[in-house]
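As you look at this complex, bear in mind that one protein chain is not there, while each of the others sits in place.
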Amino acid sequence: MSVRTRLFLNNPADAVGEMLEGYAAAHSDVIKLSDGMVVRATPKPEGHVGVVIGNGSGHEPAMIGWVGEGLFDVNVPGPIFSSPGPGGIVDGIRAADRGGGVLLLVSSHAGDIMNAELAIDEADDEGIEDVEMVILYDDIASAPKEQITERRGGAGLFFVWKMVGAIAERGASLADCARIVRKARDRTRSLSAAMGTVAHPVSGQPLGDPDDTSVAVGLGVHGEAGTRLGEDVEADHISELMIRRLVEDADLPAGARVGLLLNNGGSLTIMELSVLYRGARAELERRGIKVARSWVGPYATTLDMAGFAFAICQMDSELLALYDAPARGAGFVMPGAH
Amino acid sequence: MSVRTRLFLNNPADAVGEMLEGYAAAHSDVIKLSDGMVVRATPKPEGHVGVVIGNGSGHEPAMIGWVGEGLFDVNVPGPIFSSPGPGGIVDGIRAADRGGGVLLLVSSHAGDIMNAELAIDEADDEGIEDVEMVILYDDIASAPKEQITERRGGAGLFFVWKMVGAIAERGASLADCARIVRKARDRTRSLSAAMGTVAHPVSGQPLGDPDDTSVAVGLGVHGEAGTRLGEDVEADHISELMIRRLVEDADLPAGARVGLLLNNGGSLTIMELSVLYRGARAELERRGIKVARSWVGPYATTLDMAGFAFAICQMDSELLALYDAPARGAGFVMPGAH
Amino acid sequence: MLDGDLSRRLVDAARRRVSDHQDELSRLDAVAGDGDHGVNMATALSEAMERIEASDDPTPAEVFRTTGRAFHDAVGGAAGALFGSFFGAIGGQLNRSDNPATPADMVTGMEKGLTRVMRIGKVEPGQKTMVDALTPAVDAARTASGEGASLARILDAAARAARRGALSTTSLEPRAGRARYAAEQSIGSEDPGACTVALIFEAWAEAVESQG
Partner (left out) sequence: MLDGDLSRRLVDAARRRVSDHQDELSRLDAVAGDGDHGVNMATALSEAMERIEASDDPTPAEVFRTTGRAFHDAVGGAAGALFGSFFGAIGGQLNRSDNPATPADMVTGMEKGLTRVMRIGKVEPGQKTMVDALTPAVDAARTASGEGASLARILDAAARAARRGALSTTSLEPRAGRARYAAEQSIGSEDPGACTVALIFEAWAEAVESQG
């Protein structure tokens, strides 16, 4: 096994721009491109809170596929694996501003936070007020629970995106939107696993050892290294181990109701995802935890990484209602209800 | 570059069964498992035509993700890359029978046709009447146009599935359903391309030369070999060449309106798909052909093959209306309208 | 004479032989097909034996019909349909014969099986398929049977002819099955289905011979 260093692209340096053009053209009923940003084809009503996110590319359908009704208003895509700069984020804030304030969501990664902070200052200098930034994290492998705010953002944030998108669409205040973001974040945990690595499409540089075929748990969404589990680990074993760590970190009691997300990190087959899901579901049921909603598919990918992540979000009736609210995005799929 | 021979599975021999359990559990609002078959969670009204398909596994979301309202009534999954046997297909016919006749759809592959024919005889012996079988093909690489009925089935058949699912849902007669199937088939063409190969998950056998990293055009959905294009071919060049061959084979005049499907054969990134789509769309527009609807994503995969297929279907207003009719399947996504 | 026990042993001998060559058969299929032929055949024959062992003192007809159905249920695909129909036809013929059956009944069953395979597969000899081993095997069996030979001699003649037929596919260009889409690749290597036919007849000839 090894990495695919050549992709179906033209000049790799043009890949992000050409991707945005192609993706927007294929989904012109939901989104459009505007100054390098992905915006809703039909803007939100005046006076509503605008929801913006900036992020590195290479994680599609995140976040270009999550712009639309009941989701993001604006996505500012950066270069591959690299957050956009402050100028782009300020443009995004301006584009999302419908007069009801703007929520800038940041998945916790050093570069994303730095650029967002620079952008907030710049927006302030330009007299744009009513911008609130919330930093989001969920990946239990990236820091111990006592330093929870040091954790990085992972696939669990899709729960947060869905819920804040729904409440903003209803016309909630900026404060209420921010409250939901923090509430959903604090109830969400994720953990990833993969075998092998991927190569950066521009530099051609593999992000890990291409000859190491063992399974690793706890990788970052940019291919940052994790802890090796060894070779030939059965899917059921991996699912059980990961779910156990998530449930323990979240202190989920028997009887809890969760949303379960199984993220395809790139090139896993539906066969593998389904087998992994089956194992996770069994482990949750053994612990008396009820899976109320399921999402299985590509959310945040790392190019064609042969990996995945599990995320759980503990639901209550407020969150569940937001989770179930209709939404429309080029890469958005409603969760299965059980 | 090489193939991934180890997947996230338990015993590979159990993979298909465990996949079906996991997939059905994750999508219990749309489908359920019944005797190894995937059936709709809510059956069609009495008296309507039932639509059945049997196919090998390893192509997910085909066809397990396409069972549901406005799509298939029953899917009979076979072993990996291998059509189910006649007994299973007869069970499928029985399960789909709502008293309005049953349409058995067959993607043209030797094994699929043989088993379907054996099943039709067996169903007849058992006194099940009103079963019509239609054989479908679209892959222009598999036989010259003069031997069009010798062609094999490819990703273009999703156009056919969508349209027949819609008309059957409306309660059309068996004859009318079969007419739509043939009409859509005759207006559809597909062509695939890939780099590298995949390994059979049970035998571990690579289906092609794992060291050959060149791009090939005209592969089969089970990894059957195609014609090598060479290394380092730009995406735009591949898109242009493939669209040209499709348009010429279909004799599409300037002014024609088409549905365009870009199938992810497994592990392509959205970045690559978007760049390829952009090139195809540009080539169609250069030829004066209007892309009325677009589908970009995984339809029929070949495990984690780094490949894709383009398919086009020439629309008229009847087909377009069926294409746009609502539908619901675990892996179904509405096409983008332009 | 062919009784239930010998029939069972024939299927089991085929199972063992094919399992031993499973990887080789899959490799042959990977040349221009989908690389699963060995898995398919081994799976079907194991399933057949499980079903046969589960039934109580089956007749020859039951043994062969069960085997045919196991191919149809457990494998599907082209080879499942074709090999399943071949075994099913033998079972159907034996169903019309006395128990134990005569060597001539077995040969008639094989002839019917070949006819079914050619009809269902829509193939003629020379198209690089299992038929290129099955046709000479059945011809040889018919000739030997016409000369009044024992079942052991009949199967021995069939096995030799099947092997020659299988080897002859090496230089052929495929015209049927999914291998035909990659015809050039396949020239120079044997057809996997034909190879399975030879393995089965060889296993049968040895099994009957060893029982004396």
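Each chain carries a letter (A, B and C) given by its place in the written order, and its residues are counted from 1.
Simple rule for what comes next: a residue touches a chain if its C-beta (ideal position, glycine included) is under 8 Å from a C-beta of that chain, and two chains touch if they have at least 3 such contacts.
The structure presented is a predicted model; accordingly, all values stated were derived computationally and were not measured.
Student: Which of the displayed chains are touched by the chain that has been omitted?
Tutor: Per the touch rule above, the missing chain touches A.
Student: In the complete assembly, which of A:128, A:148, A:225 or A:241 touches the absent chain?
Tutor: A:225
Student: For the chain not shown, which residue from A:81, A:277 or A:308 touches it across the whole complex?
Tutor: Among A:81, A:277 or A:308, only A:81 touches the chain that is not shown.
Student: Tell me where the left-out chain touches subunit A, residue by residue.
Tutor: These residues of subunit A touch the chain that is not shown: 54, 56, 78-88, 109-111, 114-115, 117-118, 141-142, 152, 199-200, 202-203, 205-208, 220, 222-226.
As a convention for this text, only the chains that are shown with their structure count from here on.
Student: Chains shared as neighbours by subunit A and subunit C?
Tutor: Joint contacts, listed by label: B.
Student: From the C-alpha centre of subunit A to that of subunit C, how far is it in Å?
Tutor: Their C-alpha centroids are separated by 54 Å.
Student: How many angstrom lie between the CA centroids of subunit B and subunit C, rounded to a whole number?
Tutor: 32
Student: In angstrom, rounded to a whole number, how far apart do the mean CA points of subunit A and subunit B lie?
Tutor: Computed from C-alpha means, the inter-chain centre distance equals 29 Å.
Student: Show the residues in subunit B shared as contacts by 2 or more other chains, in ascending order.
Tutor: Expected reply: no residues.
Student: Hey, what residues on subunit C touch two or more of the other chains?
Tutor: Residues of subunit C never touch two or more of the other chains.
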